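The structure under discussion appears below in the form of structure tokens.
All protein chains but one are shown in place.
Letters are used for the chains, namely A and B, taken in the order the chains are written, and counting of residues starts over at 1 for each.
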Amino acid sequence: MNIVVLVKSAVDEAELRADTAGHPVLKGAATKMSNFDMNGVEEAVKQKESNGGTVIVVTLGGAEAKKAIKEAMAMGGTRAVHVLAEPPDAPDSLGTAYFLAKAIKRLGEVDLVVCSEGASDTYQGQVGAMVAEFLDMPFLAYAKKVETEAGRIKCEQGFEGGVRVLEAKLPAVVSVVSEANVPRYPTLLQVMVAGRKAIEDITMASLKGDDYPETGMEVLDITLQSANRKRVLLDGSPEEASRKLVEALRREGVL
Amino acid sequence: MEVITYSEDAGLAGEVAAAGLDVASVLGADAVAVELDEVSAGLRSAGKALLLKGDRTLEEDTDSAAAAIVEVAKARDVRAVLVAETKFGTVVAAKVAARLRVGSLGMGKRLRVDEGRLVLERDAYGGKYLAQVAAKMPCVAMVQAGAYKAADARPQLLDALSVNVGDQRVVTVETRKSHRVESDIKSAPRIVSAGRGFAKKEDLALAQDLANALGAALGCSRPLSSDLGWMGEEAHIGLTGVYVHPQLYMAVGISGQLQHVAGIKDSKVIVAINKDAQAPIFQVADYGIVGDLYDVVPALTRFLRQG
Partner (left out) sequence: MKLFGAEQERVLGSLYGAEAAEVYGALLRSLSVVLEEKVAPLSLALDQGKEEIDKPRRVLFEQGVCKLPHASEFGGMGLPFGVYALAMELAGAADASTAMSLGIHNTVADAVERFGSPEQKKRLLPALLSGKKLAAFALTEPSSGSDARAMHTSAVWDGSQYVIDGSKMFITNAGEADVYLVFAATATGHGAFLVEGANPGLKVGRALKEKLGMRGSRTAEVRLVKCQVSADALLGKEGAGFEQAKQLLDSSRIVMGMICVGIARAAYGKALAYAKGRELFRKKLADMQLTREKLAAAAIETSAARLLCMHAARLKEAGKPFSSEAAQGKVLATEMAVRTCDAAVQLFGGYGYTSDDVHRHLRDARLLTIGEGASEVLRMLIASQELERES
């Protein structure tokens, strides 16, 4: 089975700092593989282990994305394709999906494309469905469980109210949620071997055609949302603390 | 010129219709709520509604819903497609944007028009930052539940249109509704939220008692809905779930990871009850009690009942 897994190198929000004006210092910010993408990689590797075949890791991002790609390789990727996109030129979700789809089309016959529910840093959940559109493949979203057999895919999708069981013919694109699996920890040996594998670099320019969609998307501003909470700790016995809390909430006018 | 709005959920359809009306009035356009298969009985909108029908159920899957909306968007002078953010809506928005080859601004809480572009205000980087993102029109955007208030009126119905959508490629073979603790948090003024501090599903009764005493709705953090299945997805509050902005938010047994906090930042007053003094939730709470929820919650409930 030829499996593609889409991985994003995301900003590590825990390490992200703000400047004095409250804007995030994105240049040189620490990055990591988007958390949910680890579940995507795990799912892709599991499918490879059940069905045989290859897992090709495809990423669009800057130079620092190599780190995330190598982590995906260490988990069981066979090879990797890196579409280079440095920050001022980094495309929006539609542009990203366009380039990812073009990169995937170059790979020849693909049976399954796995992605995650959204990026851990920007979480909009658009790219997976858009890639499916560009590839003209069915899209199965928010999968908790994925099964493939004899050219078909079946998955369980969590939605507000319950679970749906979906089916479609392969090739298809499926996005997994974090509850789908527990991502494996690669051994040091797997990390070392993965580190030695070559990653294929491609430029956006080489993939861009006349059909590239110009959306004019622009981020006008990003500013810190101040927390400014009172952080009052109410101590004492459960009864005393409860009394103090109720008094405070009455004063706040929310009770 | 039109701004079309859509949601598969009647309540949210009213909210996104209000957003549509807001944007449309700035543009001098008409706000049109697109309804698929039938006009929902509960639809509330001060604008107009358009009914779409096809030779199969349009709301059956995201492909047919998106195809129907795209047909309308292409046939009429549509400046923006606004979709209410749900799992279904998120996929529909992405597909509509891709098929129309226009920008998808993503999911946010406020829309405005600035120099001919649609601007969406949305959370960024785990909810710590607020971003203003703009795209040229036509474009697609998603509105989060509770960000806009639905109007009181029933919409004025325009035509019913027939649309042609392709074959169904993703089939729902089964739908399973689980027995869960009920919840309706989207616009609740007070919310009690349960996290991993609760040892078993039955213990949620403590949280429910507290919620009842407060006149609050019951919600939860992601593990309780998605992992443990104790509550439904609609109760899950956080970055990848529902964004709430109640007057009072009480987080019980919730550690306060960024993913959860992203969904509650706009609450007026946040209260945290957790036995771990180091839990990050205390950094974002107005009032906190460090203690075992199994002791504190019943005591608090009793106190509230005594008035």
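Some points to look at:
Rule of thumb we're sticking to: contacts are C-beta pairs under 8 Å (C-beta built on N, C-alpha and C of every residue); 3 or more make two chains touch, one makes a residue touch a chain.
Worth saying up front: this structure is predicted, and the values here are computed from it rather than measured.
Counted over the whole complex, the shown chains touched by the missing one are A. Of the candidate positions A:P91, A:P186, A:P213 or A:P238, contact with the unshown chain belongs to A:P186.
In the full complex, chain A makes contact with the omitted chain through residues 67, 70-71, 74, 185-189, 191-192, 195.
Going forward, only the chains that are shown with their structure count from here on.
Distance between chain centres (mean CA atoms), chain A to chain B: 21 Å. Contact residues of chain B toward chain A in the complex are 62-63, 86-88, 90-91, 93-95, 97-99, 101-107, 114, 117, 119, 122-136, 139, 169-178, 190, 214, 226-227, 232-234, 239-240, 247-248, 258, 265, 268-271, 282-291, 295-296, 298-300, 302-304.
Those residues of chain A that touch chain B in the shared complex are 11, 13-14, 16, 18, 24, 92-94, 97, 117-118, 120-130, 133-134, 138-142, 144, 154, 157-169, 172, 177-179, 213, 215-225, 227, 229-235, 237-239, 241-243, 245-246, 248-249, 252, 254-255.
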